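Heads up, this is only part of the complex; the chains shown haven't been moved.
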Amino acid sequence: MPTLVVLDLVGIFVFAISGALVAVRKDLDVFGVLVLAGTTGLGGGFLRDVLIDATPPAALADWRYLLVPLGAGLLVFRFHPTLGRLERTVNVFDAFGLALFCVAGALKALDYGLSPLPAALMGMVTGIGGGMLRDLLAGRVPVVFRGELYAIPALAGAMVAVLGTRAELPEVLVTIAGASVCLVWRLLAIWRNWQAPMPTGPASV
Amino acid sequence: MPTLVVLDLVGIFVFAISGALVAVRKDLDVFGVLVLAGTTGLGGGFLRDVLIDATPPAALADWRYLLVPLGAGLLVFRFHPTLGRLERTVNVFDAFGLALFCVAGALKALDYGLSPLPAALMGMVTGIGGGMLRDLLAGRVPVVFRGELYAIPALAGAMVAVLGTRAELPEVLVTIAGASVCLVWRLLAIWRNWQAPMPTGPASV
């Protein structure tokens, strides 16, 4: 297995863990836990692939991409009290997943002929889309809209990857640079509890 | 009209009735009733077709597929107090719809070149996707996540259909076998009030 596939599967696994934990907290049954694991792990890539016309998505053409969230979901279903206590650790791994996905998504969108700005957006969608679908299915407003600094590091990482590719830098360098920007920013946001700016002034009704 | 189209339209009709009843209970207007009828009847097939790249979906290429949920929606809009009392009957018909859709969806996904496991998943998505979209639009967590034994019979039926096709059994036999597995399991679940397993232990917050 090439390194990139392993990294991809690790990212899916971590995202799937986060989705399954939300499902447990929302009192969903075993099927809800598995679907939220799958949606969170694979949903961002599905959204991107549907929008850039790369269907069927890779995850439907390779059974490993389906078994990883299944395994993550069953693990959480069985051991959720322990895993739930490790949330801070899960968040750190999640930042790695985000960093990988935003870069991989942006590079794939470029491959499919998108220009830089839309390609960077698709990178961000790849990173945050799974979590947004998770929250919709779990009946809550996406946490990514509620102050957590999550999407902006993903967009920044995707932009670095896009600009590096346009400058014809080697792909491995571009990947490392983009992923590092996203990862460091996101880890600092977790560590320092940085929040995204909120609108000021009274909200007229 | 070939038999399969008739069965397909019957499945869409029953799903559309269930969607329209949810809309009435949520105090939606006539348009909400019609949209929920259409989404519930056609949404699972739309999701499958978008993911396996069979767009535009069949329902957009054949006006009968649009008139059936329209008729179901208007029927419920006018006669919902009566139809609502027949819910148990509706549930039984709904099980027939589920059985047909999970098999038809899996066979179509195989036709479009998916391998067995993803094709079975697409069969399940065809069966349960409409109801999930209905619940999202109606502002509630999908009931299919809340203990009702609904998705697993659909997945089982789709798997039987996929395995039978791989064993090169005749399509009519494969269809009957897959649909029967889903139907019997689902009807037993309604009758005996079987529930999907829930996570045990305290949900850490």
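Letters are used for the chains, namely A and B, taken in the order the chains are written, and counting of residues starts over at 1 for each.
Heads up, the rule we're going with is that a contact is a pair of C-beta atoms (placed from the backbone, for glycine too) under 8 Å apart; a residue touches a chain by one contact, two chains touch by 3 or more.
Not measured: the values here are computed from a predicted model.
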Given 2 chains in view, how many copies does the entire assembly contain?
-> 3
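The criterion applied here is as follows: only the chains that are shown with their structure count from here on.
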Averaging C-alpha coordinates per chain, one finds the centres of chain A and chain B separated by a number of Å equal to 29
What does chain B use to touch chain A in their complex?
-> 50-53, 112-115, 117-118, 121-122, 132, 136, 139-142, 144-147, 151-152, 195-199, 201-205
Can you list the residues on chain A that touch chain B in the complex?
-> 23-33, 35-36, 46, 50, 55-57, 59-61, 63, 66, 76-77, 80-81, 84-85, 87, 136-139
